[in-house]
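The complex is shown incomplete by one protein chain, all other protein chains being positioned as in the whole.
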């Protein structure tokens, strides 16, 4: 509890938030991945955040992601206050601003994880908070902890994060996961991104402009590029971001990973997906050793332990 | 974390699930009831599952049953990740399969409790899971932990589980509680079941055929049989399983336990109900010492501690 305005300002200035990939320079990415590995191998102390309290505020529901963060906090020895459906259950329904809600909740807990349907909501929350804030997805904005667990998976399975040819496939306009992942991959040298999407769902210019020297191919066809990839990163068409069911149906099923596609994918390559999937990967593919998506989701536990441990060290 | 497919297969083969009464032979029922008694008497170590994580996934809401499992896990020293409204809050709303959801959540926790509106959903979850799964009710299928706490209550209050004449009353077609209870009672010798229901709500043939040598009477009239019973097990007409309000209203109020009914019930007998009740038992009956339903629900804590402790020992 900061006692004076000056102390409060000092404390706020040193808080560690994770709201966008901007906060993740290469050295910090590597530090977090190493910390995650320590947790997976049991080398780091699992109970080091004993007695600390996390609030998970989900203004957009997601049992999976919420559980991943909450399991991570419990494995760190902490406890959790959980809002499964923060929109309906909170004062937001009465017209309260997000900033007021965050200031109040900051008084009760040691860190806040927020998912929100609006781009930039997590950054706004971080501005208002007096404790660290972690973005668990802000609309079609970013999802930095997902990108971290993706890198963790790639490094663990392929042994490196540079000199990779990575195909990002599907709804690149609305997919916050691939938006964050593209930026994090651009922190490492000699990576090539192959952006595979229908014309209407191309990766946003804000991301393309921030990729720096990373090589980028854009295409509408998946088949011809599969054989050139180290990582085939498939995504779900984000139905909830379309204005009409018709607009969604136009894109659904454009790219499906089938056993045929897998025959083209190199032997050493990975098939990844942030999950949930709704038909974009044929379940027949699940038993292929290159199908990494269930291992990937499991890695979310270690990556999120690392992120929570880091912000709680503010 | 199994490292190879073979190890994963071995681990999966030895997992202890509880999805239907089929998994409960007599010796295991008795072992679980003894374990529950140990918890109630404070003889078993209450903190023996310290640090373990349980996920409660309720695709059909039930604060009562969820709390019963969660209290049991906390009393065992464990922690809980809770999905109060898994349908709306999860990727199920986006079209994800139950199997995918369970595989993902298996990566975060040590056991899963699931309630689901579809018959067989818990068994499907157990197939997909890499951790133990406990069925907290699957539509009009089964509710094995409720049946265990019912047996626990009967044994505690009447001193035995055989040579009992038990009346199961009400909606026997849709009541998963009585379906499971009938099967568990048939594991013990010389029990007699009196199945009291309107013609349209009779116990399903799948259960009747599995009862083996247990004597079964079927009737539509409650009054004449009350005086012959050791246990009068009243149930709620399952409004949510009917297609129309009219169909429900036809059956509602057919059987109501009143002080008059209680005058016919033998002095040593028990009146039980899985709760919630909606008019099937007159509250005037609550103060009758034979009215066991609030003691029964309390026993759920010990029975579920025993079940969770057993599956966590996989």
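Side notes on the structure shown:
Order of writing sets the chain letters: A and B. Residues in each chain are counted from 1.
Following the convention adopted for this analysis, a residue touches a chain if its C-beta (ideal position, glycine included) is under 8 Å from a C-beta of that chain, and two chains touch if they have at least 3 such contacts.
What you see is a predicted model, and the numbers here were worked out from it, not measured in a lab.
The hidden chain makes contact, of the residues B:24, B:225, B:275 or B:311, with B:275. Residues of chain A that touch the chain left out of view are 1, 53, 55, 57, 79, 81-86, 88-91, 93-96, 100-101, 103-105, 107-109.
If you put the missing chain back, the residues of chain B touching it would be 58, 61-64, 66-68, 70-71, 74-75, 79, 82, 84-85, 236, 239-240, 275-279, 294, 297-298, 300-301.
As a convention for this text, only the chains that are shown with their structure count from here on.
Measuring from the averaged C-alpha position of chain A to that of chain B gives a distance of 39 Å.
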